[in-house]
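A single protein chain has been removed from this complex, and every other one stays in its place.
The block that comes next holds subunit A.
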Amino acid sequence: MVATDDSARSLLRFITCGSVDDGKSTLLGRLLFDAGMLPDDQVEALRRDSRRQHPDGDVLDFSLLTDGLDAERQQGITIDVAYRYFHSARRNFIVADCPGHEQYTRNMATGASHADVAVVLVDARKGLLPQTRRHTYICALLGIHKIILAVNKMDLVDYAKEVYEPIKEAYINLAKELGIAAVHALPVAALTGDNVGAPSKDMPWYEGPTLLDLLETIHVEPSQAVDFRMPVQWVNRPDQSFRGYAGTICGGRVKVGASIVVQPGAHRAHIARIVTADGDLPEAHAGQAVTLTLDREVDVSRGDVIADAGRPAPEADQFAVHLLWMGDEPLLPNRGYWLKIGAKTVNARVTSIKHKIDVNTQAQLAAHRLQLNEVGYCNIDLDHPIAFEAYADNHALGGFILIDRQNHATVACGVLDFDLHRATNVHWQHLDVDKEVRARSKGQHPKCLWFTGLSGAGKSTVANLLERRLSRLGYHTYLLDGDNLRHGLNRDLGFTAEARVENVRRVAEVAHLMVDAGLIVLVCVISPFHSERDFARNLFVEGEFAEVYVDTPLEECERRDPKGLYRKARAGEISNFTGIDSPYEAPVSPEVHLHPGESSLETMVEELVSHVFPHADR
């Protein structure tokens, strides 16, 4: 192997924190220039641009280099993380550069998730600002334990040590308060390059390394995680003779012959081979992408975690988490989302927001919802237990994203703090008489018919007539009416979006119990949102649930106004009224689509009976 092979160089990922005013772009540009990473044609372009911006001076304005995102900013498009690459003799660097003000928290968290080290910039003239605290808090939240504090613009304070020292002291205290012990501080002047790539002549009192030196030598532990863990990404099965589990090891190391357990669960086996395209390995460790084979047939699928049998990962389905909300729509407690962690995706909902956290002061504030860029401390509930680690111990098994089930956007990132109670402690009580037995004794197939539509659309009227009809035919039914339930089960809920989500969730769970009891349940609730109706649908097995869209136009509902509610809503006496100042998301493909304006009640009931109960069943 040739000595200059850069595979021998290590890789450092870092993030720069600071706003345009702090000279972040200038510092980054200067760093690239000093490391000799700017090609001639780029320097030439920069010289031209600099001359245009500063006609009187012969300076290189490095801030112009990184402003490729300016055009975007003018177009009002989301600005986010840009990645830059450079190397020195000793190391390769990947810098996550996060410009932008409004989206700063989200972008910085994204950048920080890819970084080992953060460079925090402070303007020497201003000292620590609320944003310094915010940057440091986000670093701490995302688990960055090493920070380089660059006190910039020293040239504007006469390179005075008396200015630098108190800023350094104050910052070290701030970092300690937020749980970050390792701070390397240095004074720099990005514009002139002092202490960036070369030592400063004007600050002889500073004898430490330059920024580039620091970045080249700062020690980063490969991973905190010592216990062997590998999430299975892909099952490799080219033919009957080979069955391997491909994935990237995210903790510890593993040897051939090691005893492992497949999680969640308790299936044990030994490692037979560690396969790579370059030949089998006797041993592999965190960071390597390998394919493991086992000494016996065990059921392993994508998303499972292969772990050290002696020190398995904990398993749970309820957690306390820190959540950073990234979606345009707010987080609503009890709405269902997909949660992706490792290679596993499960259904999740936030059961409560304990508090939100002001990112500038870390003050804890009461909250019913989380908006874009807000951080909250929440309880989260999964529909399946997962193998996990606290984020502080293992980023790959403790960091997750939430995905909107409708539009598929990534709406949040989060870190697991601890499990609320181990899933293994909560068992389903096994009961001998089950749904099938109960249904058989009633001689019917239990079902849930979910009537959705605007207030006054005629949901209850149709359902009421249908129930009379079914009852006469000898079926066992129950009608759950949204309005009636609000007098009892849901009397504590109002009409905000959050309350509507919870309202529908409770109704859906009750309907589910009644179907389990063998009944045919007719549910009448406005249920204005897709995601709650989908939540309800997902509680039932295939064919058990039918969405009935009672499609009466708003004008008609308003004209009827049987309870006088539209009049009050228009008068501003009640708020959050569906169709007036709160949205109704119409079903996309309901099982039954009724148009009360066009057909008679009897026709609609007939349609329901025939659609939902095929002839053989009647």
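In this text, contacts are C-beta pairs under 8 Å (C-beta built on N, C-alpha and C of every residue); 3 or more make two chains touch, one makes a residue touch a chain; residues count from 1.
As a convention for this text, contacts and distances are computed from a predicted model.
From the set "SAM-dependent MidA family methyltransferase", "Pyruvate dehydrogenase E1 component subunit alpha", "Sulfate adenylyltransferase subunit 2" or "GDP-mannose 4,6-dehydratase", the protein name that UniProt assigns to the chain left out of the figure is "Sulfate adenylyltransferase subunit 2". Only one residue in the set A:L46, A:L186, A:V262 or A:A396 touches the chain that does not appear here, and it is A:A396. Only one of the listed residues, A:I144, A:A189, A:C413 or A:L608, touches the absent chain: A:C413.
Among A:P130, A:G257 or A:G287, only A:G287 touches the chain that is left out of the view. Only one of A:A109, A:L332 or A:A497 touches the absent chain when the whole complex is considered: A:A109. Panel shows subunit A; residues 1-2, 4-11, 39-42, 68-69, 71-72, 77-78, 80-85, 87, 92, 94, 106-107, 109-110, 113-114, 233-234, 236-238, 242, 244, 246-248, 275-278, 281, 285, 287-289, 291, 302, 326, 338, 340-341, 343, 395-396, 399-401, 403, 408-410, 413 of it touch the chain omitted from the view.
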